[in-house]
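All protein chains but one are shown in place.
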Amino acid sequence: MMRLTWKDLPIGGFVIEPGNARNNLTGTWRTERPVIDQDACTRCRICWMYCPEPAILELNKPYTTRSGKKYDVTYEVDYDHCKGCGICAHECPVKAIKMVPEVGG
Amino acid sequence: MEAKVLGIREEVVKERLGLTSNYAAAYAVKAIDVDVIAAYPITPQTTIIEKLAEFVANGELDAEYIPVESEHSALSAVVGASAAGARVFTATASQGLEFMHEVLHITSGLRLPVVMAVPGRALSAPISIHGDYQDIMNARDAGWVMIIASSAQEVYDSIIMAYRIAEDQRVLLPVMVSYDGFLMSHTTEPVELYHEEYVRKFTPRNLGRYRLDPRKPITMGVIASPDWYYEIKYQAVHALRESKQVIKEVHEEFNKAFSTNYDLVEKYMVDDADYVLITYGGASSGNAKEAARRARERGLRAGVVRIRLFRPFPADELVNAVKDAKIVAVIDRALTPGDVYEGPVFSDVVSALYSKDIEKPVMSVVHGISQRTMLADDFYNLYKMLDEYAKTGEYPRSTVFLGLRS
Partner (left out) sequence: MKVYFRTIKDLPVEERFGPGQLTCAGCGPSIAVRWLLKAAGSDIIVVNATGCIEVTTTSYPYTAWSIPYLHVAFENAAAAASGVESALKALRRKGILDTKARVMVIAGDGGTYDIGLQSLSGMLERGHGVLYVLYDNEAYMNTGIQRSGGTPHFAWTTTSPVGSKLRGKVQRKKDIMSIVIGHHIPYAATANIAYPIDLANKVKTALDYLDEGPAFIHVLAPCPPGWRYPEEMTVEIARLATETGYFPLYEWDHGRIRLNPPSNTHLDKSRRKPIIEFLKRQGRFSHLTEEDVREIEREIDEYWDYLARLLKAFG
């Protein structure tokens, strides 16, 4: 990217590829990562709703818990972008998300 | 597109009206298919936006007229409109031009083809409503194409050309068309208006440029770190330098289509001139030409070069016009206090000569500040002084402030 000369860039500093910030992996920032306990998770959507990045993905992945409860969706963390703020863990009404240290956790 | 090549001006001209330069500007904007006008009044620009308001209110001009709440917002609004793909216009002067100053740089940095008319006026303090070029000169580093007109007809023609220049895919830079505040903005001259169809054929829209479009979403107006800012800015610097070629082409095409005779500099009796005054604007140039005629009657080979394209500075053309003169004087109607010489265009002229390895005596003259009256006599006396200087080899090595009570 540093090899691009002034002739190679679109004029005006325009960024013409929408949303290309996703190539910026902000997941490298965090010191703690959220881990979702899929059996405890009730699929309430609250963590997904509050994530600032967003780094919680709502996926149409069916899941059956150990106790036999069936869900149509699964929430997974996008670890490429999760900054480890902990809002998800803090807001989860059933405490299904734990913040675990990146190093040694 | 090809404007019809007509040998006869009468075919393109619709009517001839007595118009002030301000009204000529408004009529030019009407002839172009402008979409958005932002208007904030300031002397001596007000009659431009008043006339445009009349045109819009009467349905003669189909444009959105935004009566903004300040000049900073005036330029900001046309920046937004231009970014959305519209053809825009605004006008200001003096304190208004200063107030929008940061947006001048942003407009060129964002490569938006905004066109703005500026009848020049002195800068506060003290406050002055009267004309000079301080405001225009203070904007000279903002990366705009800058044209200085010397007649109401030229204002009308230059604004039409401005849209072609601004929207050319090789340029995509804003264009400022300026002229004398009051001495031109408020004085009436005969102006020939063209049939609007010819004007519109001369100025087709460039819809291929980058703009805000939900079908092709782009981000305009980024923050750039030291890793990137330089290249992005250089693009605009390069574009302004290269725009001279486009400006020449547009002038040639305009001259052909409308039977006019515009060039980047206007040369008046310079071919054999020993003494040349370099001027810009209407009053300076008119007085200088009158003085040159009188000087010629007295046997002095006097000439005038009027700078019409100011940014990018037409160094080649200027140097060619004065290279054989014995001594040259630059008449500035603006101030650069604290500079080596206190006239802005003087520095450009000296740089131009230096860039071609030409050594020549150049005198810096300041006149017409805040519309201090300039007389043809002043310039005639200047020619006589230049004649003396050429004989003695001695000439003033600091700016001469003509008309100052001292």
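Here the chain labels run A and B in written order, and each chain numbers its own residues starting at 1.
Going forward, a residue touches a chain if its C-beta (ideal position, glycine included) is under 8 Å from a C-beta of that chain, and two chains touch if they have at least 3 such contacts.
Because the structure is predicted, anything quoted here is derived from the model rather than measured.
Touching the missing chain, out of B:P44, B:G80 or B:G343, is residue B:G80. The missing chain, though absent from the display, is touched by one residue of B:D35, B:E154 or B:E317; that residue is B:D35. Per the touch definition above, the residue from B:I106, B:A122 or B:V349 contacting the chain not shown is B:I106.
Contacts to the hidden chain, counted on chain A, fall at residues 1, 13, 15, 17-26, 29-30, 44-46, 49-55, 58, 78, 80-81, 83-87, 89-91, 99. As for the chain not pictured, it touches chain B at residues 33, 35-36, 38, 62-64, 66-70, 72-74, 76-86, 88, 102-103, 106, 110, 205, 207, 212-215, 217-225, 228, 232.
By our rule, only the chains that are shown with their structure count from here on.
Distance between chain A and chain B, defined via averaged C-alpha coordinates, is recorded as 55 Å. Remark: chain A residues 2, 4-6, 9-16, 18 touch chain B in the complex. The residues of chain B lying in touch with chain A in their complex are 109-112, 172, 210, 216-222, 224, 227-228, 230-232, 234-236, 238-239.
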